[in-house]
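Worksheet: the structure to be examined is printed underneath.
Every protein chain except one is present and positioned as in the full complex.
On to subunit A.
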Amino acid sequence: MATGTDQVVGLGLVAVSLVIFTYYTAWVILLPFIDSQHVIHKYFLPRAYAVAVPLAAGLLLLLFVGVFIIYVLLKNQKVTKKTQ
């Protein structure tokens, strides 16, 4: 078995993914079948956000990946220029 921080980080990731999955499933799948006067609707944003938030998060992720790639490429370029 992995030890120390590895276990904590791993189990943390599992917990986060479960929380996100349950909340999102409740939001998209369960809520439409619950009476619109029920108090549970107070804990969920308007439905449009169910697509807008993951979309924005996905774009942010792509942006981050792109920036990281450019950063690494530039760093490599500088290194090769130095050794020339």
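Simple rule for what comes next: a residue touches a chain if its C-beta (ideal position, glycine included) is under 8 Å from a C-beta of that chain, and two chains touch if they have at least 3 such contacts; residues count from 1.
Heads up, the rule we're going with is that contacts and distances are computed from a predicted model.
Going by its UniProt record, the hidden chain of the complex is named "Dolichol-phosphate mannosyltransferase subunit 3" among "ATP synthase subunit b", "Proteasome subunit beta", "DNAI2 protein" or "Dolichol-phosphate mannosyltransferase subunit 3".
Touch with the hidden chain on the side of subunit A covers residues 1-3, 6-7, 9-14, 16-18, 20-21, 24-25, 28-29, 31-33, 47, 50-51, 54-55, 58.
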